[in-house]
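Note that one protein chain of the assembly has been removed; the remaining protein chains are unaltered in position.
Here is chain A:
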Amino acid sequence: MTDDSQRFTTMYDECRQRVWAYVVSQAGRQVADEVVSETFAIAWRRFDDVPDPALPWLLGVARNVLRDNIRAEIRRESLAGELRAWTEEDHAEQVAERLAVLKAMTSLTQDERELLILVAWQGLTPRDAARVVGCSPTAFRVRLHRARKRLVQAMKAAPTAPSQSRVRNLSEEWS
């Protein structure tokens, strides 16, 4: 193995899981492997440009791949399935509070959800998250603040709404 392929493999092992989790949360499992695979193929081609830490850069690439390479209909369908899973899976183990948060998440716009996910689930700093979505850190903070307010509102608005119908409405809207 050359030094480059070793370094690349190390980066892959460090970041693959988190890139995949991001793509799943944005577009569902159906398309995730394909997007992740293409993302790392691009990362290899442009390995000299990959900064350290690589994760925000990789998430940005994955985001572009998702936008440019996956047909919109397929992405929507896959995402609808994913969001349904958030509120339906493991019902027995879902505590009410978790369920309420996830339900509220599914009612947000894709953009709002993405900002929250980058910070809460990916653990990125606002600066790194801003790089992923391609805006300034200041703009990011403003948008994050708004998304957070929307999340709180959604949690209050529909604490008992049946998850299934919400998600179904959502997927109908998109199809």
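The rule is short, and it goes like this: contacts are C-beta pairs under 8 Å (C-beta built on N, C-alpha and C of every residue); 3 or more make two chains touch, one makes a residue touch a chain; residues count from 1.
Assume contacts and distances are computed from a predicted model.
With the options "Oligopeptide transport system permease protein OppC", "CU044_5270 family protein", "Multidrug ABC transporter ATP-binding protein" or "Succinate dehydrogenase / fumarate reductase membrane anchor subunit" in hand, the undepicted chain maps to the protein name "CU044_5270 family protein" (source: UniProt). Of the candidate positions A:V31, A:L55, A:M105 or A:L124, contact with the hidden chain is made by A:M105.
Within chain A, the residues in touch with the undisplayed chain are 2-5, 8-9, 12, 16-17, 20-21, 24-25, 29, 33, 36-37, 40-51, 85-86, 89-90, 97-99, 101-102, 105, 116, 119-121, 131, 134-136, 139, 148, 151-152, 155.
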